[in-house]
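Below you'll find the structure, written out as structure tokens, and then a few comments.
The complex appears here without one of its protein chains, the remainder shown in place.
Each chain carries a letter (A and B) given by its place in the written order, and its residues are counted from 1.
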Amino acid sequence: MGQVGFDQGENTISHLHQNLGYEKSSPFGSLLEMAIVAQTTHVSKVYKLAAAEVVALDEVNIVVNEGDFLALMGPSGSGKSTLLHLIAGIDRPSSGTCSVLNFNLGTMSESELAKWRNQYVGFVFQSFNLVPVLSALENVELPLLLTGLSSSKRKAQAKTALELVGLADRMDHTPRQLSGGQQQRIAIARAIATDPQLILCDEPTGNLDSVSADAVLEIFHTLNTQLGKTIIMVTHDPHAARAAKEVRYLEKGKLLPAGEKPKDW
Amino acid sequence: MTLATYMFKNALRNKRRTALTAISLAISLTVVIFLKTILLQMTDPPEPKRPSARFVVRHRVSLTMGLPRSNEQKIREMEGIVDVTPMQWFQGIYKDEKPENWFARFAVDPDSFFRVYDNLKPASEEQFQAFRKTRTGCLVGRKLEERYGFKIGDTITIRGDIFDANPELKVVGFYDVTDDQPMNDWLVFQIKYLDEMLGETTRVSSFFALADSPQRLETLLPAIEERFRNSDAEVKAETEKAFQMSFLEMMGNVTGLINTLVTVVVFAVLLIAASTMALTIKERTREVATLKALGFSRGHILGLVVGEGIIVSTIGGLLGIGGSYVVLPRPGLLAACAAGAIVAIIIGVLMMAISFILEMKQDSKVRFIASKYGAIIAICIGVVITGLLVATMPTLDWLSMSGGYVMAMNVRPQTGLLGLGITVVVGVFSSFWPAFQASRMSVLDGLRKVD
Partner (left out) sequence: MPLPLKYNVRHVARRWKTTSMTILAIALVVAIFICMLALSNGITHAFRISGEPRNVIVLRSGSNAETNSAVERTVYDIAKVLPGIARDKDGNALVTAETINIATLPKKTGGGGNASIRGFGPMSMAMRPQIKLVAGRMPDPALHELIVGSGAAERFANTEIGDEIKLVKSKWKIVGRFEAENSAFSSELWGDVDRLNLEFDRTVYSSLLMQADSIEARDALIKAFKDDQRLSKLEGQPEAGYYEKQTAQTAKPIEFLGMLISIIMAIGAVFAAMNAMYASISSRAWEISTLRVIGFSRFSIILSFCLESLFVGFIGGVIGALLALPINGVTTGTTSWSTFSELAFAFRITPSLVLGGIVFASLIGVIGGFLPAIQASRIAIVDGLKGEG
């Protein structure tokens, strides 16, 4: 995908590292000891509906290590999105614990979680969810507004993130002026703007044509291999899953053992 | 970009909606300022620049009962009195009974009148002398000169209603008000002429008097009342301000009425703003959820939405307050703007109708002009008409426009401040509930929502 625009290659990435190196304490004592990025232990999620209880997740144990690129697959209703939401701290388990980047999410208040997400987690949605009245650059800058960085630093960092997804030349465009693929790349730039450790994606290629999807997947690949970002991606698109290093399947709320697929998948 | 920029962009996201909300706040604020200005004008006439030592002596039972003229000398003899002047409220009818032709007419004694009313000054010494010497002469305030274009030598006929006399008065001059007391729309003529017409030395409704100092009034007023106790005409002596206020009291609970109106108007505009704010935030549910997923806390969301509400209300508030300051003292301009707006609306609706009919007939070219430029054409014509009216219309004042009920409108600073206060209150309260709900909403519910 030549047009994705990583021509500047190494240059850009080191530039990003320089720029993103703002005062943010590492959640880990030392990077060398670090191995586990996210871990769930006996995590269950039960929804109470009017008549019945629906078990969305059933005793899920999963470990995601630093540098992993994990794809979560499964039929709809299998609980893959729920698992992603629990790891993102936007939903809470009915039982079990979720530990992400050495934070025990169960013990954190909602505002602590919000701050934590802002600093350590990037989120990419299926339908991009860009703010229509803001330019591409401003959209990317949005999460940086909460960091306390100076205005010029924010701008520089947002630009770097945009360069990384190859859309620096579109930074003054509004989402409406961009294609779906471009919008999703802006959304990815927004997710990495605060230089998070972990990137969570919920069907990132679900609304894209295959060419745009490939461009997005290639960005994820670069983020994973060259910047060492840990990525967890929920998808039901086998093509997308192939971009990941590892694929795990869920079925009826249970995580299948590594390498195992649902029967009729 | 900052959070403030984001708030601004949000506020202007749906420009039509923001404009409608802001304009309805602006016009409601104009109503509030209009009402409060009327109220202030009545309850709190401008204080004289220096404390006044002027006071009024009238019959204890009511203003309709006169006092004998011999009282003048008795009052003059009291300690601390500088001067006394008899004043008879003549009332009467000028031209017709329409309220816009209503103004104060007094029968006075020329010499002592201007000594007691030391804030009123005849336009020139010659005019003053002419007033003294002309039996049927009268002086009019500058406001009346403006309103009716009276010139020296004009004859003004007043039909008596209280009195069985129809004085034919000759304008011999004008007087100026040297402070900001609302006394520039009086007509004064010689009380000797009134006596002559009635064939007797008439009793007068009041004596106005000047004490040697404002502090003197404390002891002087009771002393005068005491002086006339058990005479055949007991009196009430009160400061000029108290005398003015007694007329307001007669209107009943005007303060209560106007304050109630203001409260209801504010509440109504609060609802208008709140309903649009609720709509706005409801439509943005997904975006709010996204922001939360990006790490915006409840406090951030609350702040963003309330901030947006304040921005919208501030636009409307400044428009309304600024508009009031410009337009309320100039009813002619207000009328011109209203006329222009009405014409613009009518043309706009016509354009709409034309484009709609053409749309049915598939005449796309004309339709395009009508629908694309219809609003602009309508607004341009409205502006032109407003301009033409402003340029050609004779000066109007509130008195004649309202049929005589509303006097000059000068917005006072405290009324403007009240408007600002209302703006902030509307901004905060209209957005607080939607903001609170948005901040409490779960990220998952918000993301799931397909609008």
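The definition used in the following text is that a residue touches a chain if its C-beta (ideal position, glycine included) is under 8 Å from a C-beta of that chain, and two chains touch if they have at least 3 such contacts.
Since the structure is predicted, the reported quantities are computational estimates derived from the model, not experimental observations.
Taking every chain of the complex into account, the chain not shown here touches B. When you scan B:Pro51, B:Pro99, B:Gly387 or B:Gly421 for touch with the missing chain, the hit is B:Pro99.
Of the listed positions B:Ser124, B:Ser275 or B:Gln414, the one in contact with the omitted chain in the full complex is B:Ser275. In the complete assembly, the contact with the undisplayed chain comes from B:Glu283, out of B:Asp176, B:Asp212, B:Glu283 or B:Asp445. Remark: the residues of subunit B touching the chain excluded from display are 16-17, 20-21, 23-25, 27-28, 30-31, 35, 60-65, 91, 93, 97, 99, 159-164, 166, 232, 234, 236, 246, 249-253, 257, 261, 264-265, 267-269, 271-272, 274-276, 278-279, 282-283, 349, 352, 356, 359-360, 402-403, 405, 450-451.
Basically, only the chains that are shown with their structure count from here on.
With centres taken as mean Cα positions, subunit B sits 62 Å from subunit A. Put simply, subunit B touches subunit A in their complex at residues 1-3, 5-6, 9-10, 12-13, 286-287, 290-300, 442-444, 447. The residues of subunit A lying in touch with subunit B in their complex are 85, 88, 90-91, 110-111, 114-119, 121, 123, 125, 129, 131-134, 137-138, 141-143, 145-146, 151, 154-155, 190, 194.
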